[in-house]
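Partial view: only certain chains, each at its native spot in the assembly.
Chain nomenclature is as follows: A and B, assigned in order of appearance, with residue numbering initiated at 1 for each chain independently.
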Amino acid sequence: MKAVRLHQYEDQPRLDEVPDPVISSPLDVIVKIGGAGVCRTDLHIIEGQWQAKTGVGLPYVQGHENAGWVTEVGSAVTSVAPGDPVILHPLVTCGLCAACRRGDDVHCAASAFPGIDSDGGFAEYLRTNARAVVPLDADLAPAEVAALADAGLTAYHAAKKAARTLAPGAKAVVIGAGGLGHIGIQVLRALTPAELIVVDRSAQALKLAETLGAHHTVVADGSQADQVAELTAGQGAEAVLDFVGEGGALEDGVRMLRRAGDYYVIGYGGTLSVPTIDIISTEINFIGNLVGSYTDLVELMDLAARGLVTLHTVTYPLDDFGRALDDLNQGRVRGRAVLVP
Amino acid sequence: MKAVRLHQYEDQPRLDEVPDPVISSPLDVIVKIGGAGVCRTDLHIIEGQWQAKTGVGLPYVQGHENAGWVTEVGSAVTSVAPGDPVILHPLVTCGLCAACRRGDDVHCAASAFPGIDSDGGFAEYLRTNARAVVPLDADLAPAEVAALADAGLTAYHAAKKAARTLAPGAKAVVIGAGGLGHIGIQVLRALTPAELIVVDRSAQALKLAETLGAHHTVVADGSQADQVAELTAGQGAEAVLDFVGEGGALEDGVRMLRRAGDYYVIGYGGTLSVPTIDIISTEINFIGNLVGSYTDLVELMDLAARGLVTLHTVTYPLDDFGRALDDLNQGRVRGRAVLVP
């Protein structure tokens, strides 16, 4: 089959002809890729930023946001059959450790992450396991939802946590209306009655946020914390969902928080630095967020099937991966780039 | 191997020589039985009460509370190895349905129940799967804890739910200090600061309850609801855990409940019958309880290993199954009867 493989860090991946993946364990599932999201993390991988973390052997196939159709299943797989359209949870989990048994499979003690630490979906076929496949509604084309598998799932996971405490009258600030943030806005609208205040540097991103249901938008021009104070009667918001996590977003974000409020750390890059006296005197919380669970992905697909979460995608033929990476790198992609074999 | 099998309803089971169970699926696990609890349900099975519900083919091996040592594992099993001491969750679950993925494996869409609807543990060996085996602490002998696998797990599950809402100052009533109830008392003591009021007809059971940590005991002599009223300043208890569920326990139990209180239905047999006006005007809740999850059993074994939950057991050689069933039927068993092959 054809596969886009990284051979050397800081070098463009190459289109190779490689053997098709095969079933090697009873719970394995082979998926014909219908779409594979291209994400900023893919650029970082090529730059070598993940080299030490994953130790993945080169060459290997990138692509960690995948959807497609099942073509073959292992002997112990009962939940899907060849032909089924599926989206793939990014993690291949063990199902037997304490975390998996609680339904908290994101913290599986023995998971693999195709596209990051093993062969991924920039290819015609991918091997995953039965615990990673979420059947898709007939109305959802794999290429249209693939990019929800990781970025969207992370946004969903954080927004769902926030939703638990957002009653009518509550305000939630979304910092960053980009790839993850604009999914977060849609999820918050679907799951909560909270008033949404969206903060971004880009007027265009804020315009999109409005069409997705933001109640207020705030240009991040340096006065954003003051603007949020004004929109919240000087009290701040019950929740701040920070999809940026660097470059001053954190300092501003903490100032936007109400007493006893929750700060959701989703974006990353910067350092959270807060005097403990400020944490205890206002009794605020900082909540870490990783990607969502399998159940979260099932729920997100329900929202997608009902049109409550939509994603703008630009598709590229698999052969055109170079152009996709380039467009992403140059900021020329509106929404999410998806490779279609 | 030797196995005690039921050949005909309303007839005593027989000790047969049968083939050893074999691995037939990648997640299968073969366990050498170290102890198998004998339970009132076993008598009901022989009487034919479960015939229509399970449709199990005869002859089959009874025994649904099992612990022992792993002897062989299927090709996909990574969590236990031959020689490991284990207790078995009563259900063999699929791991792939929505309930299993949430950690709520009790509501698995495709589970089996060895000893009830397939061959169980009144035998030298039992086949189960990797999702049912909980590794045992080295200090816990399988025969000593086997009877916690079903009865104990049910009591744990209900007590854990109740613990979530029992703050210091709260009162909890335990109706029935028998097989399940006396486990429930120990779990409540370990998990909550609530004051425990234990109600039973038997003075002996109440004496045991006291040694296990009951703060107050009430003889069920007809005045029990009044006595509970007195012990709760006329307010009733925040929680009632009903391990009886028949014969007047329900009517009395509901009278023992405080406004906005929770009634845990655990024992069964009777019918819950309450005017809706009484439910809404006091805003009380009725909470159903089935056996606990795999995670619950892991937690219960932690309590057992630390001596916080103990069980009085009487062991019988496997060949003596007839005497065990007879003793149980005649009320001659103190604590729980366990067959040891």
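Here is the rule we use: contacts are C-beta pairs under 8 Å (C-beta built on N, C-alpha and C of every residue); 3 or more make two chains touch, one makes a residue touch a chain.
Just so it is clear, the model here is predicted, and its values are computed rather than measured.
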Assembly size in copies, with 2 chains present: 4
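We adopt the following convention: only the chains that are shown with their structure count from here on.
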Chain centre separation in whole Å, for subunit B relative to subunit A (CA means): 42
What does subunit B use to touch subunit A in their complex? 25-27, 75-79, 94-98, 101-105, 110, 130-131, 293-295, 298
